[in-house]
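Apart from one protein chain that is not included, each protein chain of the complex appears where it belongs.
As written, the chain order gives the labels A and B, with residue 1 at the start of each chain.
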Amino acid sequence: MNTFKFIVKRILIAIPVLIGVMLIIFLMLNVVPGDPVTLMMKEHIKPELIERMRVEMGLNDPVMVRFFNYIKNAARGDFGMSYKLNRNVTDLILNAFPHTVKLTIFAALIAWIIGIPAGIISAVKQNSLVDRFLMSFSLIGVSMPVFWAALMLQYFLAFKWKLLPVSGYATLKHMIMPAIVLGWSSAGTIARLTRSSLLEIMKDDFVRTARAKGLKERAVVVGHALKNAMLPVVTMMAIQVASLLSGAVITESVFGIPGIGRLAVNAIQTRDMPLLQGTVVFTTVLIISGNLIADLLYSVIDPRIRVE
Amino acid sequence: MEDIKVTDNETVEQLRQDYENMQAEIADTDGIMDKIKAMIKNNKLATISLIVILIFCFCAIFAPVVAPHDPTLQDYDNVRAHPSRDHILGTDELGRDVFSRIIYGARISLVIGIVPTTISMVIGTILGLMAGFMGKKVDFVIMRLADIMLAFPSLLLAMVVMYTLGASLINIFIALSVVNWAGTARVVRSQTLALKEKEFVEAAESIGVKKSVIMLRHILPNCLPSLIVLFTMDIPGSILSESSLSFLGIGAQPPASSWGLMVVNGKQWLFSEPWVAIAPGVAILILVLAFNFLGDGLRDAIDPYMKE
Partner (left out) sequence: MEKNRMKAFFIMVVITIMALTGCSKTDNVITPASGDNILRLVTADEQTTCDVQKTTEYYTMPLNIFERLVETQTNLDGTSELVPGLAENWDISDDGLIYTFYLRKGVKFQNGEEFKADDVVYTFERMLKPETNALNQDFIMAVKGAADMMEGTTDKLEGLEVIDDYTIKMTLEDPFAPFLANLATPGVSIYNRKFTEEAGDQFGLMPEKTCGTGPFMLSKWELNSETQIDAFDGYWKGRPKLDAVNFKTVKDADTQRMMFENGELDEFDCDEAPSQIAYFAESDKYKDWIKVGNRVGTTYYSINQGIEPFNDVRIRKAFQMSFDKQQLLNTLYDGRGTVANGIIPPGLIGYNPDLPEIKYDPEKAKKLMSEAGYPNGFEMDICMVTDSPDTLRINEMVQSMLSKVNIKANIVQKDEASWYGVRAEGNLGSYTSTWSADFNDPDNFFYTFFAPQNTVKRSFNYDNPEASNKVAEARKMNDQDERIKLYQELEKQIIQEDAAWVPLYSRQHIYVVNPRVQNYVVMWNGWTGNMYYNMYIDNTKAPQ
């Protein structure tokens, strides 16, 4: 029941945060010269039409009026129509979202299935060659520009060696490269975190006690140290899902995956306010939920820890 | 905490003496340089990284001397030339020497790494100190602001800022610092909260030392180890973010040619003249790795208890 109150409290706090985010974007996009109508016409600009369309879209109303109208509708679930794409924003997001989810989950799986064992092995064989190698590899994942990693993988795996399709998202095969690209840096972070967390725990007294009792090394690690070391790691995992979701922007662009990231980038470039707001709200809700789950997990896994 | 009523000069003098003794014990800042020297002796990887970084800085500062050619000199007869004695890394699509462009590019990339990180650390530190020290209300507001920043997908926020302000180097600084201060603020805040309970702080408050002085003179130095490590580890983030922004078309703009931009422009040559894109990519990788290794080494040496 404490948990319930906790969740409610966090949700209540999240609302002003959401509104704050929306307000910031709204204001920023309104300050600049260049409006969606002029952009739609581009080379075929027709002065007579511009003013009329602006009035119709409500672009000439004062900013705060427009913002209030927007919030009012958003509260009912109506995020308006995309300026450029002429479709309902909610529909656009709901159609794009599953692709991003798929990509994120695969990336997260790769990150965790590779990252956690790598971290454990490194910690157990601390300072050995294996340790050095794994940690360097993790670090490289965190040190490359995402589009660069994508390009290299595409070039070698798809183009040179023809092992995988160059782009697309239809089958599992298509998703392998995007998932690797997106998950690599997360894998690196998780591996390093697991390693350092485990190392710290292993120095602790109770581990020494367990060893003193004569238990086998492996039992010591798996049975006692790992469980406690996983605390910060699991928290990080929940947080990472959220940032993976938003970090998918570049991966989706390179591999042609029609997800939320692509929608958001297009929206920014075409000053498509409703669409941008919709995608940002959506992603923000996801990130906030991710943090919320992380905090909850913390308390679930170790009941000694009371939330806030 | 009770207020200590000060009634006579001797007690004041005694308190002041105790307080300064405690300061000397706890503020370990003088130890930092020693710890760094120890690190240099023991941690080869970190030392090499430091040297690499210094080499890059040297190249950046003395670019006109180090670079064999003028990086903007176009030579249409010598387009996309293979690496040769005259052009160590060949030429790009307008005949400019790639090696010289990389050397000059170091300026941009280093500046993009350091300046926004510095700004965001300063902002984050100030806000974090205030949040930890100035009472519940201030804490609440600042932490909600930080939540908003962290709830926002950082790449998208940077894009929106760039579109609002226009694409230029200064605006990149603004965009990247705006996006990154919240992490620092959180760390500083939690350290401030922990330090706040310490006796010497309470003592200082009771003598009547001003809050701002306490924050600056006493709490801040104790945060310094974490800040140094954070600084070194955030720089790669800025460099990589800028190259992502360049990929999306809204990063550093010519003539300021960052390595990220060189990679983005050069990647269409991957199939025939790969050095045009690979060389700057490798440069990014080396510099970022160097900062990461250095950060790891610093953290192990100075602040082994810092949680990520």
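In this text, a residue touches a chain if its C-beta (ideal position, glycine included) is under 8 Å from a C-beta of that chain, and two chains touch if they have at least 3 such contacts.
Please read all numbers here as calculations on a predicted model, not as lab measurements.
J.: Taking the entire complex into account, which one of A:Leu85, A:Ile121, A:Ile140 or A:Ile239 touches the absent chain?
T.: Result: among the candidates, A:Leu85 touches the missing chain.
J.: Taking the entire complex into account, which one of A:Met202, A:Leu263 or A:Ile287 touches the absent chain?
T.: Going through A:Met202, A:Leu263 or A:Ile287 one by one, A:Leu263 is the residue touching the chain not shown.
J.: Given that one chain is not shown, which residue among B:Pro68, B:Gly135 or B:Gly166 touches it?
T.: Within the whole complex, the residue contacting the unshown chain is B:Gly166.
J.: Which candidate, B:Thr72, B:Thr118 or B:Ser190, sits in contact with the chain we can't see?
T.: Looking across B:Thr72, B:Thr118 or B:Ser190, the contact with the absent chain belongs to B:Thr72.
J.: Since one chain has been left out of the picture, which residues of chain B touch it in the full complex?
T.: On the side of chain B, residues 72, 74, 76, 79, 93-94, 162-163, 166-167, 248-250, 253-255, 264-265, 267-272 touch the unshown chain.
J.: Name every residue on chain A in touch with the hidden partner chain.
T.: 32-36, 38-50, 52-53, 56, 84-87, 92, 95-96, 98-99, 101-102, 105, 109, 151, 154-155, 158-159, 162, 165-171, 227, 230, 253-256, 258, 262-263, 266, 269-271, 297, 300-301
In the analysis below, only the chains that are shown with their structure count from here on.
J.: Along chain A, where are the residues that touch chain B in the complex?
T.: Interface residues on chain A, with respect to chain B: 13, 16-18, 20-21, 24-25, 28-29, 31-32, 139-140, 142-148, 151, 155, 193, 232, 236, 243, 245-247, 249-250, 253, 264-265, 268-269, 271, 276, 280, 283-284, 287-288.
J.: Flag every residue of chain B that touches chain A in the complex, lowest number first.
T.: 144-145, 147-148, 150-156, 159-161, 163-164, 236, 240, 243-244, 247-249, 260, 263-264, 267, 270, 277, 281, 284-285, 288-289, 292-293, 307-308
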